[in-house]
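To start, the structure itself, in structure tokens.
A single protein chain has been removed from this complex, and every other one stays in its place.
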Amino acid sequence: MSRTARTVMFAAAGGAVAVFAVLAVVRLPAFGSPYHPYRDHAFLAGVAHDTANLVSSVNFDQRGLDTLGEETILLASVMGVSVLLRRAEDEEEHDDRSVGWVLDATRLGGYIILPVTVLVGFDVITHGHLTPGGGFQGGVVVGTGIHLMYVAGRYRSLERMRPTTPFEWGEAVGAGAFAAMGVAGLLVSGAFLANLISYTGFGQLFSSGTVALLNGAVGIEVASGVMVLLAKFLEQAIVLRRREDGEK
Amino acid sequence: MSVYGYLVAFWLVLAGSFGIVRSRDLIHSVVCLSVAQSGTYVLLLSIGFQTKATPPVYGSPPSTPTRSVTDPVVQAMTLTDVVVSATVTALLLAMAVQIHKRHGTLDPDELRALRG
Amino acid sequence: MVALTVVGLAGTAVVMTVRTDRQAVALAAFGLSLAVLFMALQAPDVALSQIGVGTAIVPLMVMLTVRKTRQSR
Partner (left out) sequence: MPGGTAFSWLPPTTVAVPILGAALLLAVGRWLPRWLTDAIPTAVAAGITVLTACLLARTADGHVVTWSGGWRPTHGFSVGIVMVSDPVGAGAALLSAALATLALLYSWKYFESVEAHYHALVLLFLAGMQGFALTGDLFDMFVFFELMGASAYALTGMKVEDPSALQGALNFGIINSLGAYLTLAGVGLLYARTGNLGMPQLHQSLEGRPVDALVVAAFVLVLTGFLVKGAVAPFHYWLDDAHAVAPAPVCVLFSGIMVPLGVYGALRVYWIVFAGVLPGADIRRAFLVLGVISALVGAVMCVGQRHIKRLLAFSTIAHAGLFLCALALLSEDGTAGALLYVAGHAGAKAALFLLAGLLLNRFGSVDEHGLYGRGRSERLMPWLWVLGALALAGLPPFGTALGKAISEEAAIKGGDWYLSIVFVAVSGLTGGAVLRVAARIYLGLGPRPREGEAQAFESTGEEKSEARLRSAPATMVVPIVALLAGTLVAGVIGGSRSAFSHAAAYFTQPGAYVHAAMTLTAGTVSSVRQPNWTGLGLGLGFVSVAVALVTAAAGVYSSVLADRLAPLVRVGSAPMRVLRQLHSGHVGDYVAWLMTGVAVVGALVGLPLVR
């Protein structure tokens, strides 16, 4: 269809959907209303398992299956990216990686900030059940942290820093660990992803049983997933050239 | 005031889809898709919001089961969705790179190889 | 209230920019405004992940994709 016909059709349909949306939204409970029945039960269950961060309790303890599904989506799409962006025959390495002049100040800054970010990332993962944060966010912070090396230094140093194979392996271990803990929960107490370890006192490091462990597993997986993702994209953008432009 | 949050959410979803319809570049449509996607986050979180409520995290164990805490369930759903959908967007971008390699162009109008 | 309006406008801005490299910058701004909105909606976890993902990784990938496609055009 021509562009204008397409836009006209979309405008009409979009208008109709918007009218539906307004009709529906008007009947929703008011914006800040205290009507959250699920929250009340989730609250009790979370406190019962001594998990300070209720969001992690819901994520890893009460609705564990959702998180298993989400995390597998992450595994699938990172695998998809590594399949799609693998080196096709007609591409070859292009050695202009050494170029890239970096301001001294940023180089210095980079070297200081890099370890700090990675440390913060790991802290966010391990304290997932206490402070806001958890496996997902911590993994992202660690994943992006290491790429400071590229910003502050050169691409080749980044590549030496993190070859991709161990991270792909790390990703598989994270996903496998999550599923294994689920099955372990099943074997021990007959319920998939049950909270196994005794959840001692509130607020300590090991207070909420499997939530902390699952957080760790997801953290490893997300961190290595992000690493593989960015590695593939960086490799595509900087290193690979199609053979025929390579010769020019 | 009460309905504004939901309207903004639906507005984002519609704007994202409109972007895909109008786009001349597949990367542009993938980015518009992620805009539509964040519309659903805004919808979910504004459903879970409660005025004068503290975030659902505690330093010390709460003595009485208080009600003034925002809904952790909605946040858990959105939380995982944000991270995961970024990787799905990355997958779609990788496909766009492949299309560009194969066909040299990213404009859906020119990509007529798919005459169904 | 204000955060919602800012998010709405930022979203429209991302959709409106046609050139993809400028759109990556708009996307980063949109991600940031979303993170601020999530803080306003009392959702610190989501805000943290939105900052990490929406403002850092996705725009970076869009830039890399644009660079790859523009480079061999």
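Note that the chains take the letters A, B and C in the order they are written out, and that residue 1 is the start of every chain.
Rule of thumb we're sticking to: contacts are C-beta pairs under 8 Å (C-beta built on N, C-alpha and C of every residue); 3 or more make two chains touch, one makes a residue touch a chain.
Because the structure is predicted, anything quoted here is derived from the model rather than measured.
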Absent chain's touching partners (shown only) are A, B
Going by the contact rule already stated, which one of A:V55, A:V124, A:V142 or A:A175 would touch the omitted chain in the full complex? A:A175
For review purposes, identify every residue of subunit A that touches the missing chain, sorted by number. 1, 3, 6-7, 9-10, 12-14, 16-17, 20-21, 23-24, 26-29, 35-38, 41-42, 45, 58, 61-66, 68-70, 72-73, 75-77, 79-84, 86, 88-89, 165, 168-169, 171-173, 175-176, 179-180, 182-183, 185-186, 189-195
For subunit B, residues touching the missing partner are 9-10, 13, 17, 20-23, 26, 29-30, 33, 36-37, 39-40, 43-44, 47, 73-74, 77, 81, 84, 87-88, 91-92, 94-96, 98-99, 102-103, 108-109, 111-116
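As a working rule, only the chains that are shown with their structure count from here on.
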Cα centroid separation, subunit B vs subunit C, in Å, comes to 10
Rounded to the nearest Å, the gap between Cα centres of subunit A and subunit B is 15
Within subunit B, the set of residues that touch 2 or more other chains is 1, 4-5, 18, 46, 48-50, 53, 55, 57, 70, 75, 79, 82-83, 90, 93, 97, 101
Where in subunit A do residues touch two or more of the other chains? 53, 55-56, 132, 134, 136-137, 140, 229, 233, 236, 242
Please output the residues of subunit C touching subunit B within their complex, sorted ascending. 1, 4-5, 7-8, 11-12, 14-15, 18, 20, 23-24, 27, 30, 34, 37-38, 41-46, 49-50, 53-54, 57-58, 61-62, 65-66, 68-69, 72-73
In the complex, subunit A residues that touch subunit B: 3, 6-7, 10, 14, 17-18, 21-22, 25-26, 28, 30-34, 36, 38-40, 42-44, 46-47, 50, 52-59, 63, 66-67, 70-71, 73-74, 77-78, 80-81, 84-85, 88, 131-132, 134, 136-137, 139-140, 202-203, 222, 225, 229, 232-233, 236, 242
Complex contact set, residues of subunit B against subunit A: 1-7, 10, 14, 17-18, 21-22, 46-53, 55-62, 65, 67-73, 75-77, 79-84, 87-88, 90-91, 93-95, 97-98, 101, 109
